[in-house]
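Input: one structure, supplied below.
Selected chains only, in their assembly positions.
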Amino acid sequence: MSRFIKKISKKAGLSPGTLIHIGKKTMENARIRIIDYNDKKLNEKDLKKVEESFPFKDKPTVTWLNIDGLHDTGVIERVGKHFKVHPLVLEDIVNTGQRPKMEDFDDYVFFVLKMLYFEEDTDEIRTEQVSFIIGPRFVISFQERVGDIFEPVRERIRKAKGRIRSSGSAYLAYALVDAIVDNYFVVLEKISDRIEELEQELLTNPTSETLAKIHSMKRELILLRKSVWPLREAISGLTRGESKLIGDKTVVYLRDVYDHTIQVIDTIESLRDTVSSMLDTYLSSISNRMNEVMKVLTIIATVFIPLTFIAGIYGMNFDFMPELRWIYGYFAVWGVMIFITIIMAFYFRRKGWI
Amino acid sequence: MSRFIKKISKKAGLSPGTLIHIGKKTMENARIRIIDYNDKKLNEKDLKKVEESFPFKDKPTVTWLNIDGLHDTGVIERVGKHFKVHPLVLEDIVNTGQRPKMEDFDDYVFFVLKMLYFEEDTDEIRTEQVSFIIGPRFVISFQERVGDIFEPVRERIRKAKGRIRSSGSAYLAYALVDAIVDNYFVVLEKISDRIEELEQELLTNPTSETLAKIHSMKRELILLRKSVWPLREAISGLTRGESKLIGDKTVVYLRDVYDHTIQVIDTIESLRDTVSSMLDTYLSSISNRMNEVMKVLTIIATVFIPLTFIAGIYGMNFDFMPELRWIYGYFAVWGVMIFITIIMAFYFRRKGWI
């Protein structure tokens, strides 16, 4: 089961701006990659030390510094100091329990959102925090672990595909956010496939496992909604053109991401509604089955209990029971029993039970 | 079952503005039709190549270019280039998973919405995406497949009925959108007929199939709402008169479409509420039936089990059982049994069970 809340209690009471990594440590050393480009040239390399990236800060080219792994708070602190990032922002970067948000400092924009994965084995949605510092000529991105979601963007930079090489840092940031939001659709597709399977199961053969799956799907959707919902406001903040770092041309593209976000949220709401409705349907479905079980029991019992009673009557050992002496008594009893059974059958048919 | 989400994962990671058709390929070649008119003359023809339409762009007459079939992205790209449409707009046109929306570029307005069909066999609502590029003297419409929903508008143009021939491109766009929204009412009528049938079934003879139908109807309505709800905002965007392309006279008409859209949304909400309530009612209805089944079982069992016990008593083979020797023992037992039955009958009547 996904957890409702990250264990951030260890942070309680600390001075604001203290960098404490909240989340799992997934790797030994942070991996630092830099891509520096303009429309003419491209420079891509893995860095040993984060300090190697510092000279790029003031170059006229666009610099993308990507840091995978947040537990090495020293690295993040040094980057923060050099790029003059507010300590609270650094704290937010390493605390992976953030809500998606956008904060506009004059010299840079801080943007944080969630990357999503769907674990098909357990039907769980895993989230990972990705943060961006968007400066006038640089973008710094922070991920919890090494992933390949930004690879297509790197490829576009390398191959100088589309506008990316000729646009500034804001467009690069857009491309990265867009890659993450596009990936939401992949996750939603998987979830909706699973829900459709569950719907089939629900209507044809509901078991107690179906119930557990529906409940856990509902729970995952509740958490998913919590992860994605605030993104709407965050991206809307970018498109409102409040920051001078984001040019009008890029705003058109951001509006496109905004539309996608709304679409993701709409879909999550629809899925939530459907799963809620499935929970109601489940109960009715189970009641239907019980009804059927009860009908079988009732029919059998209602037919045979009176017959058994009659047999019981003539099993009594009274000395004087005239019927027992009749030569056709036994057959008469059979006749009565068959008659009763026919009556019952009619009654059940009229009730629509058989 | 309708799907929650279009399979758009194949688009993930691509450069923005890349035209990838999302949806089913329903025809071999796109069908291209052009109608060019003013209040005096009319020119209507099917085009082999989309390039034939390019000269119409700058004519003072109103040009309506209709393209059926979105899989031929080459056609759409060439149109887009000639009519100077933003690449993101072209991407939205061929990606049929769009939310309805209005976007105002200075030279043209982009408008996208859903056309609805109700498949009576499966009780499913099918949606199809229709996009419009509304320029100063032209309208380009894109449909997923050939349909006849715009035929009445064509007829009005041909016969010069109403204001259409003497009004500009915005009025033409209005007429087309109006045709689509009017069609929503046709779909809603069919859905509400089906819901009324279901209500009858629910209250008179609820089966497990009724449950499946109610659940699937709820699901369809959830998806329908998702398709129509954003249209409100989109049309409202047109009526707010932000675009200089849409004159005041046309705004009056658009307000009318806006009212219709609100009415459609209101109706969908009412239907959703009703179907939700039906799901609750279903469970009660099933419980009622089970109650009835249980009562029959209980009455029969409660009457006959004690009687059978009595018969069992006198079926015992003890050597010394005085009652067995009594001459009227047998009849006395019958008396006792009849007495018990009468007592029970009174009890059940007082409980209101029979």
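A and B label the chains in the order they appear, each numbered from 1.
In this text, contacts are C-beta pairs under 8 Å (C-beta built on N, C-alpha and C of every residue); 3 or more make two chains touch, one makes a residue touch a chain.
Predicted model only: the values in this text are computed from it and were never measured.
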Exercise. Given 2 chains in view, how many copies does the entire assembly contain?
Worked result: 5
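One rule holds for everything that comes next: only the chains that are shown with their structure count from here on.
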Seminar exercise, completed: Rounded to the nearest Å, the gap between Cα centres of subunit A and subunit B is 25
Seminar exercise, completed: In the complex, subunit B touches subunit A at residues 1, 3-5, 7-9, 11-18, 86, 88, 92, 97-99, 101, 103, 205, 208, 211-212, 214-215, 218-219, 222-223, 225-226, 229-230, 276, 279-280, 282-283, 286-287, 289-290, 292-294, 296-297, 300-301, 304-305, 307-308, 311-312, 314-317, 321, 323-330, 333
Problem set entry | subunit A residues within the subunit B interface of the complex | 151-153, 156, 161-162, 164, 175, 178-179, 182-183, 185-186, 188-189, 192, 195-196, 199, 202-203, 252-253, 255-256, 259, 262-263, 266-267, 269-271, 273-274, 277-278, 280-281, 283-285, 287-288, 290-291, 294-295, 297-298, 301-302, 305-306, 308-309, 312-313, 315-321, 351-353
